[in-house]
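Yeah, one chain of the complex is gone here, protein chain that is, but the others are all in their spots.
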Amino acid sequence: MANNLLHVEDLNIEFHDHIIPETVVYDFDLDMTEGEIVGLVGESGSGKSMSALAIAGLLSRHDMRKRGKIEFGDTDVLTCPREKLRSLQGNEISMIFQEPMTSLNPVKKIGWQVEETMRIHTDKTAEERRARALEVLSHVGLEDAERVYNSYPHQLSGGMRQRVMIAAAMAITPRLLIADEPTTALDVTVQAQIVDLLKHINKKHNTSILFISHDLSLVRSLCSRVLVMKGGYVVEKGPVEEVFNHPVEEYTKKLIAAIPKVEL
Amino acid sequence: MKKFEKILSLLLVCTLTIALCGCGGDKAGDGSTITVGIAQDIEDTMDPHLCAAAGTREVLFNIFEGLVKPNSNGELIPAVAESYEISEDGKTYTFVLRDGIKFHNGKAVTVEDVKASINKCAGADGGETLVAAFSNIASIDTPDDKKIVINLAEADTDFLPNLTCAIIPADHLDASTEPIGTGPYMFVSRSPQDNIVLKRFDQYWGEPAYIENVIFKVIADPDTIVMSLEGGSIDMFPRVTSAQAAELSDNFTVLEGTMNLVQALYLNNAVEPFTDVKVRQALCYAVDPQEIMDFVSDGKGTEIGSSMFPAFGKYFMEELNDVYNPDIEKAKALLAEAGYENGFTFTITVPSNYEQHVQTAEVIREELKAIGVTAEINQVEWNTWLSDVYSGRQYEATVIGVDASTLSARALLSRYVSDASNNFVNFSSAEYDAAYAAAVASTDDEEQTAQYKKCETILTNEASNVYIQDLPEFVAINNKFTGYEFYPLYAQDISKIRFAK
Amino acid sequence: MDKILEVKDLHVSFAEERKSLFEKKKRIEVLKGLDFHINEGEIVGLVGESGCGKSTLAKSILGLVKPTQGEIIISSKEHPQMVFQDPKASLNPAKTVRFILEEPLRNLTDMSPEERFEKAAEMIEKVGLSKEYLDRYPDELSGGQRQRISIAASLMMDPKLLIADEPVSALDVTVQAQVLELLKELHKSLNLAIIFISHDLRVVYQLCDRVMVMKNGLIVEQNTRDEIYRNPKHEYTKSLLKSAGIGL
Amino acid sequence: MSKKTETNNKKSYDFNLIVGIVLTAIVVIPSLIGLFWTPYNPETMNSSLKMAGPSLQHLMGCDNFGRDVLSRVMKGSTTTLLIGLGTVAFGCIFGTVVGAFTGYYGGIIDEILMRCNDVMFSFPSILLALVFVAVLGSGKYQVTVALGIAFIPSYARIVRSEYIRIKNMDYVQSAKLAGAADLRVMFVHMLPNCIRVLASSVLIGFNNAVLAEAGLSFLGIGVQPPDASLGSMLSEAQTYLFSKPGLAIAPGITLIMMVLGIALLGKKVDGKK
Partner (left out) sequence: MPTVLKKIISAILTILIVSCLVFLAFSIIPGDPAVAKLGTQATPEKLAALRASMGLDKSVPERFLTWILGVLHGDFGKSYSYSMPVTSLIKDKIPLTLMLTVYSFILMIVLSVVLAVYAAWHENSLIDKILQILNQVIMSIPPFFGGILITLFFGLGLKLFTPGGYVSYHVNFGRFMGYMFFPALAIALPKSAMAFNLLYTSLVEEGKKDYARTAFSRGNKTKDVFYKHLLKNACIPVITFLGMALADMVAGSIVIEQVFGIPGLGRILLTSIQNRDYPVVEAIIVIIAVLVVVSNLLVDILYRVVDPRTRS
């Protein structure tokens, strides 16, 4: 299909390091077009992170059996040679994670980590890389980009670290950004700023975003489409307003009801 | 990260190359050099008059000489003195200085040097007497620049062996750091715990040494002796054990001599139950020296019956060996008589650095089980043995080898006189004291020898200690060399060694 | 209703590691003078961003941190207890649930073992878990179950005041709802005063009668819930409400 | 061994665990038997059998005194096992107490005890051993106590770092809130959580204890003859390494198997997340 960025069909993921093989994701289907923001909602253990990791090609450990297809553009992430997969990772597909505290290398400077994708995928000179890194750091709303560039992760707050993660992901503008619960560990005020930043990136670079979260209200404010997962199955999917206003599945209803309401 | 990996592999490569360029081993004998392994560095002093350790005397034998010096079969031959005369009454000893004899520093030896050296040993100028017998010197006169006359207060026919004490330059009496003597080799340098280097003294009065350079290399770990010999880093090692000798390949010859040591189970006669002669005799009957020799040194070694070894041909009494031939029943009977029918327990304290003595103690322990006596073994460190056992006398029994510091029978018998300062076994018998005094006093040689033999017999009959053997000494020497000679006391005469044709 | 806790002009500061030998010993002020009181049986929300001193306030009320100035007055035999945020670290992994529940009784009362077991069984049912959970280890429980156990543990001495430091923020939404329900019931049945620390304004709205807003060591505004949510006075409270998507 | 075998929901049997159990069994069981019975009395000498090679009657041959090597190895491994475990237990118990106090309280106590640790580390073990032997005399029990004391600093350090890590955990705060006194917090609440780290270091400690005992025997101040530990047999056998390597191989292999077996068990204990 034309300008179809991602086509995931009948994806099943089985864990094999336990004695009895355990399936965590059953028949997962997903289609994304350029510039679209899709939400993936579910409680812990629902398989949402596993599917995201599979799409990003990070489930390469030998005891993880994967069946089905994950087509990104014209390459199938599951079967393509490792070289090809590596050329996509960090270049076309980038990912940011939930725990800003531990997702950055504690003993390396921020600047070095942000420049890493450029070092691997481009042949930019050191100055060009430095300039781009400073530029992208200021884009994500860090006032003193120079100071952040030269500091270490433990010297920054949670919110600043998550911005650095996003800057690193955006250094060579990817076509797909996978955000695995990026705001869960942050304060409410900082959460809002990160969500705004993702919206801005999507508009400015037309980067499509796969947003994974267990916070329904957040998904509602950011995504155009949403999939609800439970126990490894996709129980409901569709445009966000439709799913929210008249949910079909029992589980979705229960989820929506559990959101603490504030009626003034 | 390419950079990191490059450093690592670089480091690995350079450590390996260094290792390889180091191979090939240094050739030990470049023509006229011999490397002799020694078990212990000179750790007391290099001053010939003060040194005490046997290992030190062995090395210094090549550097210093007295007026007379011992030869390989135990006679005293003239050295610094050309000739000597002993007066009838045994009171005056006259020596004629060998003309043209020089010190290592090139200066000629004068009578003043001889007088100064003897006075130093006698502690004449206020120092302590280093050679006990010299306290008997009344005066020393030098009538001309050739003669030295020593007058004794009381007659002593056995005084000559003491004059092997080293003659050193009068103006350089402190030889501890820079030893100068008249011997065939002169001192070059030393590096503590590593080596002592000597060089041939070309102006030596006697026939010069064959090999030019001698390196005494310290091999502290007994287990590396065989490897060092095989590896070629040393050419010779005196006093290897029988086990080590068996390990050597055939480009080494193993010469067998005796260590000139009286090895025995020394009993502290002042401690129960060893105060009772019957108990001591019982032990003598229970311990079988031959079995000990079988285990400890493959049957080699010479059995001894008293405090004398074969090198002193004149005084050694073969028959004393059979006084206590092994007899378990007799031993048990003696124990019963002494009131110990169901045996007793005692401790053998033994220095841990002498493997042969430790092994002997283990064999004795087994043998004594036959008569119901249990011997516990307590290994102690050498210095602890010296202070607790030897000078402190706080022990029940010990296994050690006692050597003779001078070539006289007295060196092995004076120890058993009741009030002798080195009587660490606390042996005392009036009869023995009388016999020993008579021997010292007598001026006639036969009579003196008879008295000495009487002393030995008393020691055996009184079973002062359980005498075992004069340990065998194995000298491992590379086939390139020959000419090694055994001496009846601690001496490694390197000057006799030459290249085998 | 009489006051169960009164805090007057509370200051807390820590000695900072001296940078260099010459520099005067600097002390960082964490609490800069707080005055408030908690009435019996009242749920008070304490809201503020991380780093504003919420946890330090909790610890000083509990006596774990010594205040440098001001006083904390708690009524007589009261032992205020605390429920921690991270379910994984709040229970001792090496001990059974039963041991954890009986611990306060073992130290502070002279109850016999049977009495202690009864009280523990009674309490575990109160927090909605069955008795056989008593012999389980914390690792075998889910996040929600663990929070219920730590609530049960904190109520063993029938305290009148409970401090909950973000008890639900690490839980899934559905589980969050159940735990909040539990706190509400306990508050009613035991007339339990709760200081509910959280950064999630929606949760605070559902649970608390009064709300105090903290910003770097100071209480900038404290009022009834409806006053705070309907017409916030302080700028900071407004920005909090706005970013939580609440308000006009 | 990557093939998965059908057992309960745990990773397949670990290759190391099996090897560990087998090795330890091969060594520990004979040494336990050695307490009551050995094929021959390890001390009887027999000059005709001197340096005899392995034969049917003497499976491991005879040593330089004609004593049966198998019986001596069995007796020796019991001694080594006892000394190893004794040393580790002694060092571990006192080390834990020291570590607990320094880790939990910090401040001056920490400073003082850490200074003692540094002093113990820089004091040469040989001089330390000599002092103990001089004060306590030599022999099995004295060696165990001497080595035990020398092992305290390393355990103290391990326990101290664990305590520093745990003392800020929430469950420690709640233990304090539950009215537990310091001692109770330290040893009832905190200690069980360091057991796993302690267990694995205890087993590595055993390895070092056995090697240290062998070192002492090498200097002749360890186990007194005719008692023997694997270490002392090894140092005695070195002189006959060329002509009779078997004499060194028997105790050497047994020592390595014992240490290896226990170390692998240690890895298993540590590996159990």
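Just so it is clear, A, B, C and D label the chains in written order, and each chain counts residues from 1 on its own.
Assume contacts are C-beta pairs under 8 Å (C-beta built on N, C-alpha and C of every residue); 3 or more make two chains touch, one makes a residue touch a chain.
Only a predicted model underlies this, so the values are computations on that prediction, with no experimental measurement involved.
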Check the options B:Y84, B:Y390 or B:F499 and report the residue that touches the missing chain. B:Y390
Contacting the left-out chain: of B:S191, B:N251, B:N325 or B:T374, that is B:S191
With the full complex in mind, choose from A:N4, A:T33, A:T79 or A:N105 the residue touching the hidden chain. A:N105
Footprint left on subunit B by the chain that the document does not show: 1, 4-5, 8, 11-12, 15, 18-26, 28, 41, 43-45, 52-53, 128, 176-177, 191-194, 217-221, 223-224, 227-228, 230-234, 353, 381-384, 386-388, 390-392, 402-403, 405, 421-422
What is the set of subunit D residues that contact the non-displayed chain in the whole complex? 2, 15-16, 19, 111, 115, 118-119, 121-127, 130-131, 134-135, 154, 157, 204, 207, 211, 214-215, 218, 231, 234-235, 238, 241, 248, 252, 255-256, 258-260, 263-264, 267, 270
Logged for subunit A, residues touching the omitted partner chain are 56, 58, 86-91, 94-95, 97, 99, 102-108, 116-117, 120-121, 152, 154, 165, 168
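Criterion: only the chains that are shown with their structure count from here on.
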If you average the C-alpha positions per chain, which one ends up nearest the average over all of them? D
With chain centres taken as the means of their Cα atoms, state the distance from subunit A to subunit D in Å. 51
Distance from the CA centroid of subunit B to that of subunit C, rounded to the nearest Å? 86
Taking the mean of the C-alpha atoms as each chain's centre, how many Å separate subunit B from subunit D? 43
Once bound in the complex, which stretches of subunit D touch subunit C? 169-171, 173-181, 184, 189, 192-193, 195
Can you list the subunit C residues touching subunit A in their complex? 49-51, 172-174, 176-177, 180, 199-203, 205-206, 229-230, 239-240, 243-248
Once bound in the complex, which stretches of subunit A touch subunit C? 43-44, 157-158, 187-193, 214-217, 221, 254-255, 258-262, 264
